[in-house]
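One protein chain is absent from this view; the other protein chains keep their places.
Moving on to subunit A:
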Amino acid sequence: MEPLMAEPVVQLEQITFAWPGRATLLDIDSFTLQAGERVFLKGPSGSGKTTLLGLLGGVQLPASGRIRLLGTDLAGMSSSARDRFRADHTGYIFQMFNLLPYLSVVENIILPCHFSSLRQQRASERHGNVQAAALHLLAHLGLDQPALRNQPVTELSIGQQQRVAAARALIGSPELIIADEPTSALDADTREVFLQLLFSECQALGSSLLFVSHDAALESLFDRSLSLRELNRAVVSSEVI
């Protein structure tokens, strides 16, 4: 394990956020995600979920309060430094259609390594090169048929696509994986399998997982479960754009 793991991966303190000229959208007193932790964040639409993910990605800055990722205050960085920080330390999985249709499976997985030399370095250190790292992840996620590797991603099933997206988020062992409703397009069986695979890979790589979903059925599988509606003190009626 790396020495950074001692610090909490995510630390929010008295965060408020509002779009210019609008009411306060997000008001969080405190939230911490420890290293290696798997946290379920229940966030129905309208609870400020998109905004929170934007803040964690450093795409927006809070109006007040402090966001620390791996002990680093995001507010102290330029927007391009925040972009680089996100590329280095965060992997994303979205709901569906996560992949670039014109790249092959392996090319999609190694995409983050082209934008983050840190993740490229980590992936190569462990497996020799990024391609090997991608194949290793594919095998661990149950997609090791050689025919799949160079297939157009559009020909994969949604379950397979989501596993490719997970491999892409995991390559180069980022400290934080943010999954935004990654299972909502999957059926119940695939969902469990997907989650188990995701958990075991996060554990193998030492990544923390912040899993956002409105599907309460999944929360028992996580170390900890929080409701964004309870966390967010701002009264929000509906999500803004």
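One rule holds in what follows: contacts are C-beta pairs under 8 Å (C-beta built on N, C-alpha and C of every residue); 3 or more make two chains touch, one makes a residue touch a chain; residues count from 1.
Here is the rule we go by: contacts and distances are computed from a predicted model.
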Inset, instruction - Choose one: "Cytochrome c oxidase subunit 1", "Indolepyruvate ferredoxin oxidoreductase", "Acyl-CoA dehydrogenase" or "ABC transporter permease". The correct choice is the protein name in UniProt for the chain not shown. - result: "ABC transporter permease"
Legend entry - Absent-chain contact - pick from A:38, A:86 or A:163: A:86
Inset, instruction - Can you work out which residue in A:23, A:100, A:132 or A:204 touches the chain that's missing from view? - result: A:100
Inset, instruction - From the listed residues A:116, A:183 or A:232, report the one that touches the chain absent from this view. - result: A:116
Inset, instruction - Have a look at A:11, A:47 or A:60 and name the one touching the chain we're not showing. - result: A:60
Legend entry - Footprint left on subunit A by the chain that the document does not show: 50, 53-54, 57, 59-60, 80, 83-84, 86-88, 92, 94-95, 97-103, 111-112, 114-116, 119, 168
